[in-house]
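A single protein chain has been removed from this complex, and every other one stays in its place.
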Amino acid sequence: MPVVNVKLVGKLSKEQKAEISKRFTKTLEDVAGKPPKYVYVVFDEVDRGNWAMAGTLFSDM
Amino acid sequence: MPVVNVKLVGKLSKEQKAEISKRFTKTLEDVAGKPPKYVYVVFDEVDRGNWAMAGTLFSDM
Amino acid sequence: MPVVNVKLVGKLSKEQKAEISKRFTKTLEDVAGKPPKYVYVVFDEVDRGNWAMAGTLFSDM
Amino acid sequence: MPVVNVKLVGKLSKEQKAEISKRFTKTLEDVAGKPPKYVYVVFDEVDRGNWAMAGTLFSDM
Amino acid sequence: MPVVNVKLVGKLSKEQKAEISKRFTKTLEDVAGKPPKYVYVVFDEVDRGNWAMAGTLFSDM
Partner (left out) sequence: MPVVNVKLVGKLSKEQKAEISKRFTKTLEDVAGKPPKYVYVVFDEVDRGNWAMAGTLFSDM
């Protein structure tokens, strides 16, 4: 039942998201014995105008 | 002051979201005595390409 | 695959959480056709010293 | 390393988000000594059809 | 109706949380016109053993 949320600035390709999901799920199975069928991986791709670091939006850097 | 977040794959209709909000809010009032005016229900409709189960994106199933 | 997060100030009893989980899950089945076995309901009971409304912590009200 | 998530109904302008990010980051530095370079501020602008208060979606008010 | 979540490693004092809540709420009022009574600020103080940066838990640094 783990729910993994990946929040990042910008976009990933479909292939990157597929590969990350596969590896994260395998990691949770190998390291913590979590059955893959209960592992959710959810991506949250945030626009550069909606994320600031050090007080400045990425879209302004 | 409860904040209820509903995260799911794909879309719900406007009518479904209205009905779910109504029932969730009533449940929190009936069961836990929470005043409706303080209950927020927020929907997060996630694209099938952004959610994986068992290591596979829904868009690849 | 809906994941419902309920965030609130203070504690609910075990019975309240059981009843809310049951009703939320049934609502998602009835209104949106979501199979109960894929519905997660997660409670996040926040301490009064960690939640502010109108700029004041609940523990200071 | 604080991650600040601001979730709200509707949209803010680019200027509003830039100013809020700047002030939030400065607040965390001034009040809690957090180095600005480790402060993330992330905005989540939710559609009026995806947020309910008191059991009614904002889009239905 | 903004909900602001502040997630950080370790603990803040009661006074720090009160002051941050006050300033964040005022910022949202001044910059975005949000009525204070609808602003929630929620703190999530994460244990050093539950947060990793650069692949290492803070408790191992």
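Per-chain residue numbering starts at 1, and chain names A, B, C, D and E are given in the order in which the chains are listed.
Note that in this section contacts are C-beta pairs under 8 Å (C-beta built on N, C-alpha and C of every residue); 3 or more make two chains touch, one makes a residue touch a chain.
These numbers come from a predicted model, not from an experiment.
J.: Write the list of chain D residues that the hidden chain touches.
T.: That gives, for chain D, the contact residues 1, 3, 40.
J.: Touching the absent chain: which residues on chain C qualify?
T.: 14, 17-18, 21-22, 24-26, 36-37, 39-45
J.: Going by the touch rule given at the top, which residues of chain E touch the chain that is not shown?
T.: So the residues of chain E touching the unseen chain are 7, 46, 49-57, 59-60.
Everything below uses one rule, namely that only the chains that are shown with their structure count from here on.
J.: Could you grab the centroid distance between chain D and chain E? Build each centroid from C-alpha atoms only and quote it in angstrom.
T.: Centres of chain D and chain E (C-alpha means) sit 11 Å apart.
J.: Just give me the whole-number Å value for how far the CA centre of chain C lies from that of chain D.
T.: About 22 Å, centre to centre.
J.: Where in chain B do residues touch two or more of the other chains?
T.: 1, 3, 7, 24, 40, 51, 53 - these are the residues of chain B that touch more than one other chain.
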